[in-house]
Structure formats: C-alpha cells, structure tokens
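Every protein chain except one is present and positioned as in the full complex.
On to chain A.
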Amino acid sequence: MDPKITEVSQAFERFKAAFVRNDFDKCSELLSQLKVLLTKFKSLPPLFEETPNAIHELTLARDIYEHAVVLSVKIEDLDAFERDFFQLKPYYTDACGRLPQSPQEYLILGLNLLRLLVQNRIAEFHTELELLSAIALENPCIKHAVELEQSFMEGAYNRVLSARKTLPHETYDYFMDLLAKTVRDEIAGCNEKAYDSLSVNDAQQILLFSSDQELVEYIKEHPEWEIKNGFVYFKQARESEPCKEIPSLQLINQTLSYARELERIV
C-alpha cells in the first residue's frame, strides 16, 4: 500500500472517530490536514491522472469530502458547506464512470438543493435540478427538496413549514430552521407590498410567530417598520418617486449632433 494513502487513511480514521464523538474542533483540524494531503494525489480532479491506485484514492477522497460536507452542516457553516460541496462535486459528475455510486450521493445533493432554497438562490437550484437524472429525482432526499421548492414558489408557506415532520435525514434539520426564516422574510416582503398596516395580532399570525415577543424581535430587524396603537405600520419607501426632470440639455445636444451628422452625409 502506498504510504501516502496509508497516511491519509489513518488520518481519516481519526477524523471519523472524532466525528462520531461530535468533537467538531478536532474534526476541522484533521479535515484541513486531510485536504492538504489530498492535493498530493495526481489522480484526483482536476488532473485525473491514471495511477495504479486511482480508484482507491478517488474513493477515499470522495469519502473525505462527503464527511466534510456533513461536518459543515453540523457546525452550521454554510460557506464551508458550499466550499466542500463544490470540491466534492467533480467526484459525482466527472468520476462517475470510474467509481461505484456513493450511497451518500443523493443525500448530499439534496442537502445542497435545500441550501440553495434557503439562500433563495432559485436559479441555481433549478440549474442543479436539471443536471440530475430521472432516477435521482425519485430519490426521497431529492424529492423532498423539490416539493419544498414547489410549495415555496406557490406561496403555500404552511406546507413548507409542515414538511419538517417528514425529514429524510437528520442533517436536514438545520436547513429547515433556516428555511422557516426564509419563508418568514418572504411573507414580510409580501406584507410590505400588500398592506399599509396590520394589527399586531394579524401580523403575528401571518408571520407565523407563536408569540408577540418574537414579533417584536423580528420587527426590530426592520427599521422601517413601526408599532403604533397596536398596529404595525410598513413605511417603506412608499412615497412615489418625484417626477423626473426632462433632460432638456442632453436632448438638445443630441438633436444638434444628429443635424450635424446629417449634414455630413455626403
């Protein structure tokens, strides 16, 4: 066995042990080491060189990155999630011909879809979706994300929130929390457009808060909202924009230059 692979494998074992212990600091530290070690392998993307241990190395690297993604969810670090996911992705897309499919693949892809949904990056969400095969779409993890998105787009926010009860995997929990927040922001945005003001009770209900306290907290995040006499006033930049001044000077200049150009047509 290649000493490098042994080294990586051993480090990975330690990582997994720490992961099971939920010792996330240790995990992050080990992961960083692992990644540096991985750069030594020529068989990995983007080089994909044909080495005798290529398959083994690829599998190992994929495994590491899959763990890295899950770890990032556990430590609730979206940036790390994105980073690790992208590094993992070539193993799914480009190396699929050489490696057996990973059991974790759909779970991770589903997580990624959910992340995009949470971050309200709908366009990217659909791009990712298009890349998936028909079989993949049948997978419960993916299906879950797709259904959520549909409800979200319809505006059936209650269905989004109720989907919590049917989680395909425990790691999805974190994203559902975030999703609730995203949904609330959407509703708030609609409210601003739809109403000048709402009674506190109605607002609480519409925004799906369980108590006034939470509502007040939420309102604090929006400086242009205001509570007065038991009503919430949405005073965003409603006042119509002042009538624009006619750019007379510019128009005159333009017309003159047209005239001059016409004169030049010879």
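Here is the rule we use: contacts are C-beta pairs under 8 Å (C-beta built on N, C-alpha and C of every residue); 3 or more make two chains touch, one makes a residue touch a chain; residues count from 1.
Please note the rule applied: contacts and distances are computed from a predicted model.
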item: Protein name (UniProt record) of the chain left out of view, among "Ribosome biogenesis protein WDR12", "26S proteasome non-ATPase regulatory subunit 1 homolog", "Transcription initiation factor TFIID subunit 6" or "T-complex protein 1 subunit epsilon"; value: "26S proteasome non-ATPase regulatory subunit 1 homolog"
item: Touch criterion as defined above, residue of A:Arg14, A:Arg83 or A:His169 at the omitted chain; value: A:Arg83
item: Touch with the omitted chain, as defined above, among A:Glu50, A:Glu130, A:Glu170 or A:Glu221; value: A:Glu50
item: Among A:His56, A:Arg98 or A:His169, residue touching the chain not depicted; value: A:Arg98
item: Touching residues on chain A - with respect to the absent chain; value: 32, 35-36, 39, 45-48, 50, 54, 79, 82-90, 93-95, 97-98, 260, 263-264, 266
